[in-house]
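Shown below is the structure under consideration.
Some chains omitted; the rest stay in position.
Here the chain labels run A and B in written order, and each chain numbers its own residues starting at 1.
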Amino acid sequence: MASAPTSGQNAGQTPAGSRPSGRAVDELRKVVLEPGFAKHAEGSCLARFGDTHVLCTATVEERVPPWLKGGGKGWVTAEYGMLPRSTHTRTDREAARGKQSGRTQEIQRLIGRSLRAVTDLAALGERQIRIDCDVLQADGGTRTAAITGSWVALHQAIATLKRFGAVKSDPLVDRVAAISCGIYKGVPVLDLDYAEDSDCDADANFVLTAGGGLVEVQATAEGDPFSEAAFMELLRLARKGTDELASLQLAAVG
Amino acid sequence: MASAPTSGQNAGQTPAGSRPSGRAVDELRKVVLEPGFAKHAEGSCLARFGDTHVLCTATVEERVPPWLKGGGKGWVTAEYGMLPRSTHTRTDREAARGKQSGRTQEIQRLIGRSLRAVTDLAALGERQIRIDCDVLQADGGTRTAAITGSWVALHQAIATLKRFGAVKSDPLVDRVAAISCGIYKGVPVLDLDYAEDSDCDADANFVLTAGGGLVEVQATAEGDPFSEAAFMELLRLARKGTDELASLQLAAVG
């Protein structure tokens, strides 16, 4: 870890070339959030983080899961999938294999929790919003792009509910965005692409609100354990990244 | 059937308005075939037939199914899926339900057979090309868009094999395209969109080669049986439509 930046302040000055993409350590890929991409859905957003493209849609259903019936509260849930050839080499189609992988289930549970953390379920009323995140092309960071884009789709769907007077107060209490960070060749960096993700020492996903709160923190050593100091730097980078993403979200729904 | 066109020649003169889209009875939707849409795949094509958008990719695998091993021949196979919110109302995700529907299996078998009909499997050599057709947005005619676009993806993948000298003679012996037709309000029409498809008396899918051959014919009465004369008119319309599609295919791979 000798090569780790001694301070977060000058992280942006790391010489270009240390990352395969030439990005600075605290630099996001080019992010584009394109709302309304899907013709039929109540809300949708194509989230592009560099070559990672995730289509997020929101579907409003006027019913809730059985365990919520009659309680007056709503629900937000998510499903996630990858097109078989979104990846560098083809991945088997989960529908053909007859089950979703553990990774898929982990990701869709994460997306649902992240969105519920900024949703007032009582204000939503007894209805469910289903988020579908489908990866059209993958180059690292699909789950964080999915969360970031889903918030936009969710916002659209809720805007429709508001327009029709179906909700009285705004169920969306904050923006939520997510980004991955990792330790690549000993250096904490922001927004891993596939080249970095497949060769890093640790990777982490942070789900943070525009208001400054932590919703989810997941950090994993890929090989050796990592230090607390390195972890602190990952968190600092993530904050910088999600602040930028939250601004893009605001612009997208503005 | 009194309102059926008395001759194919003046079919184009049917008054606008009889079809929800205002198209002439023998008029295709706007079709765009966009090759190379997917970054990672050996071949790909986004096929857009109006609001129906299907992403087709081709993956080359240097192995064949068990029953072909050691025979020197190759294989072309296909899988098909729909994004949950590609449809007007959300369709359950097949991966979550744990199995592919009968409709899905029927369609992917059809796509595979259609492509193999124009492929010289011996010339391909002992390798498999897997086609994935994923519907991003559905507005009727997804299976025929999938076949038409898959041919372009297959062509790209084979072009790569040829460039690397992996095949000696060209395994692609012809172009193949597909189109739906149907009897809508008593009138045979070309290229049903969803509004027509969900309200027609009969629908049919034709898979035809540029060289004039029939690969697959599937016609189904939705309500009452239909007459042989009406069926003949559907076949005539299909020929007109696939000739136009074959030209677009040629342009796309040109």
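Convention: a contact is a pair of C-beta atoms (placed from the backbone, for glycine too) under 8 Å apart; a residue touches a chain by one contact, two chains touch by 3 or more.
As the structure is a prediction and not an experimental result, all values here were calculated from the model.
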(message) One sequence, 2 chains in place: how many copies belong to the entire complex?
(response) 6
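Here is the rule we go by: only the chains that are shown with their structure count from here on.
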(message) Angle of the rotation mapping chain A onto its copy chain B, from a C-alpha fit, rounded to a multiple of 5 degrees, please.
(response) 180
(request) Just give me the whole-number Å value for how far the CA centre of chain A lies from that of chain B. (result) 35
(request) Over in the complex, which chain B residues touch chain A? Could you list them? (result) 38-41, 44, 51, 55, 57, 59, 61, 79, 81, 83-90, 93-96, 98-100, 104, 130, 132, 134, 136-137, 139
